[in-house]
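In what follows, a structure is listed as structure tokens, so that the remarks can point back to it.
Just one protein chain is left out here, and the rest sit where they should.
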Amino acid sequence: MEQAVHDRGGWPTDAPIDRHEHELADWELLTDAIVDALERSGAMNVDELRRGIESMSPTEYERASYYERWLYSAESILTEKGVLAPGEVDRRLAG
Amino acid sequence: MSYRVGQQVRVAERSHDGHHRTPSYIKGKTGRVERAHASFTNPETRGYGRDGLPEKELYLVGFAYDDVWPDHRGGRDRIYADVFEHWLEVTA
Partner (left out) sequence: MSHHDHDHSHEPVAADEPPAGARARALEELLVEKGAIDRDDVRHRIDWLVSRSPADGARLVARAWVDPAFKERLLVDARAAALEVGLDPGPSPLVVALENTDAVHHVVVCTLCSCYPKALLGPPPDWYKSLPYRSRAVSDPRGVLGEFGLTLDEDVEVRVVDSTADIRYLVIPRRPGGTEGMREEELAALVTRDSMIGVSRAGPPLLFKS
């Protein structure tokens, strides 16, 4: 059975488990909190968040860090739902 | 369909392109119901902005390690995973 990129159980790998500890950076806490606030307001739920993460290309998924995936998904789902206009975050960043 | 603790069940071996919570490594595998948790909204519809109703029963299903990974020898080790009722089938 074909295994989607997020479906990691038993995925063949000899890669060691990197056990470095790292405190969450401010932007990671912020990303977590944005998603939580979206759930609270009803704008986006956690299952949608997961669907958005799972829709990343395998290359993007594997390259992205955990909260980069969250951020990607939140933008993509909110754009799909019309909360954000396409490219709106990019335009704000270019500001 | 509801299941009882101790019952033998098989995880459906169907592919599902959309968001769902059944990992592929247990699809088609036979295990045993270890706990009947409660019912929860269905992530397969809630993941598309709907309300996720009706709720689905969630079960903790235990598998013999050797049944999940036939190429290994896991002795008595077991693998447990939470599986929603509509992914479970009664075994013959």
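Per-chain residue numbering starts at 1, and chain names A and B are given in the order in which the chains are listed.
The working rule: a residue touches a chain if its C-beta (ideal position, glycine included) is under 8 Å from a C-beta of that chain, and two chains touch if they have at least 3 such contacts.
These numbers come from a predicted model, not from an experiment.
Asker: Among the chains in view, which touch the chain not shown?
Answerer: A, B
Asker: Given the full complex, what residues of chain B touch the hidden partner chain?
Answerer: On the chain B side, contact with the omitted chain comes from 21-23, 25, 35, 37-38, 40, 43, 58, 60, 62, 65, 68-69, 72, 74-84.
Asker: Going by the touch rule given at the top, which residues of chain A touch the chain that is not shown?
Answerer: 6-13, 15-22, 24-27, 29-34, 36-38, 40-41, 43, 50, 53, 62, 65-68, 71, 74-75, 78, 83-84, 88-89, 92-93, 95
Heads up, the rule we're going with is that only the chains that are shown with their structure count from here on.
Asker: For chain A, which residues are in contact with chain B within the complex?
Answerer: Going by the criterion above, the answer is residues 1-4, 7, 9-10, 45, 47-48, 50-51, 54, 81.
Asker: Residues of chain B touching chain A in their complex?
Answerer: Per the touch definition, chain B meets chain A at residues 13, 15, 18-19, 23-28, 41, 43, 46-49, 52, 69.
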